[in-house]
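My structure is below; once you've seen it, I'll send some questions.
Apart from one protein chain that is not included, each protein chain of the complex appears where it belongs.
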Amino acid sequence: MTKKTAKETIAIQTKLVMPNDTNPMETLFGGQLMAWMDELASISAFRHSGRICVTASINNVSFDHPIISGDFVTLEAKVSRAFKSSMEIFVDVSVEDADRNITKCNEAIFVFVALDENKKPIQIPELVPETELEKKRYDSALRRKQLSLVLAGRMKPSEATELQSLFE
Amino acid sequence: MTKKTAKETIAIQTKLVMPNDTNPMETLFGGQLMAWMDELASISAFRHSGRICVTASINNVSFDHPIISGDFVTLEAKVSRAFKSSMEIFVDVSVEDADRNITKCNEAIFVFVALDENKKPIQIPELVPETELEKKRYDSALRRKQLSLVLAGRMKPSEATELQSLFE
Amino acid sequence: MTKKTAKETIAIQTKLVMPNDTNPMETLFGGQLMAWMDELASISAFRHSGRICVTASINNVSFDHPIISGDFVTLEAKVSRAFKSSMEIFVDVSVEDADRNITKCNEAIFVFVALDENKKPIQIPELVPETELEKKRYDSALRRKQLSLVLAGRMKPSEATELQSLFE
Amino acid sequence: MTKKTAKETIAIQTKLVMPNDTNPMETLFGGQLMAWMDELASISAFRHSGRICVTASINNVSFDHPIISGDFVTLEAKVSRAFKSSMEIFVDVSVEDADRNITKCNEAIFVFVALDENKKPIQIPELVPETELEKKRYDSALRRKQLSLVLAGRMKPSEATELQSLFE
Amino acid sequence: MTKKTAKETIAIQTKLVMPNDTNPMETLFGGQLMAWMDELASISAFRHSGRICVTASINNVSFDHPIISGDFVTLEAKVSRAFKSSMEIFVDVSVEDADRNITKCNEAIFVFVALDENKKPIQIPELVPETELEKKRYDSALRRKQLSLVLAGRMKPSEATELQSLFE
Partner (left out) sequence: MTKKTAKETIAIQTKLVMPNDTNPMETLFGGQLMAWMDELASISAFRHSGRICVTASINNVSFDHPIISGDFVTLEAKVSRAFKSSMEIFVDVSVEDADRNITKCNEAIFVFVALDENKKPIQIPELVPETELEKKRYDSALRRKQLSLVLAGRMKPSEATELQSLFE
């Protein structure tokens, strides 16, 4: 099974925020943004695995900078690490002004699972990180996976070696 | 400032899933569910604080049981703990059958911040947990807050006393 | 066939009105409200009958108090009376302020019919009203049913005994 | 103030029903149809009064013939009678086949109120019915108005002369 | 196969522009208008051919007069000429004021193809233009068809006799 680079999994959407997308405070409705992010993450997962993928979990969704009607928003999804049949995917959201200056607004981390024809999990290619940021996210992905297993009671904290290193 | 019980902050939506809400696998589109959850969490936040509230972060969104077109879905949002101006809110999602048997499908944990007229954070009432589950979520909320601060690099792991106890 | 209480048939949706839901006067678009009401009434009908139900008629939809973007709106649907295979369902709509003061805004009366697997009407349980309001609505339901049959030319006015009593 | 004929108030929408508009039974969602009807009735009210109009009540919404995805549906709204500042409007809904045969599917009766610049009710022109059906609906409109006042407790049954005649 | 007059193919939609339909400049979003036009043109094509029809191309979409929230907009679609299995359809868009004065806002020319049960193109009736405008559009339709074939490289300019006459 051929490995894929993180770069090969990038999926992009640039959108113009419409009044239709806003909440009563006239900023982008968070739920609408989540819907866009989830759609885009599923495309990145497809590009890595060549399979239909379903959302398993979402974490670390941050809302740092409000987005308003008329803003030009770019979402970029990229696989950060592949496990056996699941992938961790970062979605980064930013706005740009008339001079193409970029302001980072949001981030979220999705986990998707690739399914075969019978909707059972299926093995997927390894992911190869190349840039500094890709490598950093690749390395920390294991820590997040352990954290999620510990919090769900499916791994003993004492076995979460990656996670423990945080507190040493 | 009067304290509020968790029960007073409950917000509910029961929905019939329409074809309009589904993805190409004919299950409920995860992004649509996120949009419903975010709207409902903001109502729970309003009921606790009496203020307009904005989403600060979302975590632990799990997708355990697929939901299909025609399902009757109930979302319940409830504040689990109030901090200075922010609240942690659980949204639980379940489906029911013709005999009112309930299957838990999803869960998510939102953090909202209450804003004053100038869109600055403002102090909110304390939350009083009453049931066993409310108390359990209240207690673990502090651990999640520390975890989020540590992961964001805004708290030293050594200061995250609640979190460390997990690994001892 | 087990009887059901009115209380068991309650279905609730609390919503935050978005710009997306408004008409050009910047109040909640009546057609959008009708769509929410119809969805919720079908859930109440399902909870009473355990069957897929379809809308047969809608009456007495009143618009008393305008609702604006940013309002927190609660819809409550409850079966008022069950006939052979049809149910009458009230949907009450109200808004709440920061102190949880409630203002009644709208009301509508739906009739749904329960269908079997072949999409034919099927017998449903009786409804037991308990509160004063439930009993009042239960009693007047027969009058409304007769009125609807008379207006449709399917009952002679002289046979509409409940209705005639109004004019004596 | 110039009178208007019923014909001058006609507003029409022909629509192709999309999967997007259906419920889980794969027929047109009743709430979506109500939204279309309400929008169209407001246009008919505008054409009669030349004013912004708001929905006051809806009655007699009947669902006689199911509509499916791919159907070509025509809605026609027409003012049936004008009172001081309010209008009664019929909306008739039908589908057509490839030979332009028409099947009546739904009907609803709306009451709209015309507003001035300060959102206060304002006097509107009289309506002149011309065809047999227009005259029949014009005549029965008074009976419906009395019925609605009686049911709302704002008119004594003994004063509802038009309505009483039904039961003599 | 019976011929049809242009008049028999007319399809109409009058709409009230909602905030939901606007772009950040608070005028009707062009893409939303295109969606309405495409739906309506497909209905006109169905009325001419009695067949399911699919969009083949769109041209000459002009945006001459901005439309705002609260405007009453009428779209009218009418077949301008029928070829073997394809039809050219004009969609004209206008707004009206309180005195029913009409302002033309947009125009577009669609080509639809009629399909049989196997989704293959099928022969359709001839179109008979009657009014001056219908005849003018009928005549120029051939020129537009040649232009489209020339631009697509599927007809030699020297064979486009109708088109050449423009430049003589």
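In this document, chain identifiers A, B, C, D and E correspond to the written order of the chains, with residue numbering beginning at 1 in each.
Just so we're on the same page, a residue touches a chain if its C-beta (ideal position, glycine included) is under 8 Å from a C-beta of that chain, and two chains touch if they have at least 3 such contacts.
Keep in mind that what you see is a predicted model, and the values were worked out from it rather than measured.
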Visible partners of the omitted chain are A, B, D, E
Out of B:26, B:64 or B:159, which touches the unshown chain? B:26
For chain E, which residues touch the unseen chain? 24-25, 27, 29-32, 34-39, 52, 54-63, 66, 108, 147, 150-151, 157-158, 160, 163-164, 166-167
Chain D positions in touch with the non-displayed chain are 16-20, 69-70
Take the complete complex as the reference. Which residues in chain B touch the chain that isn't displayed? 19-26, 29
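In the analysis below, only the chains that are shown with their structure count from here on.
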Per mean C-alpha coordinates, the chain lying farthest from chain E is B
Return the distance between the CA-based centres of chain B and chain E, expressed in whole Å. 49
Report, in whole Å, the distance between the mean C-alpha point of chain C and the mean C-alpha point of chain E. 43
Could you give the separation in Å between the centres of chain C and chain D, each centre being the mean of its C-alpha atoms? 20
Contacts with two or more other chains occur in chain A at residues 19-20, 24-25, 29
Got a list of which chains touch which? A-B, A-C, A-E, B-C, B-D, C-D, C-E, D-E
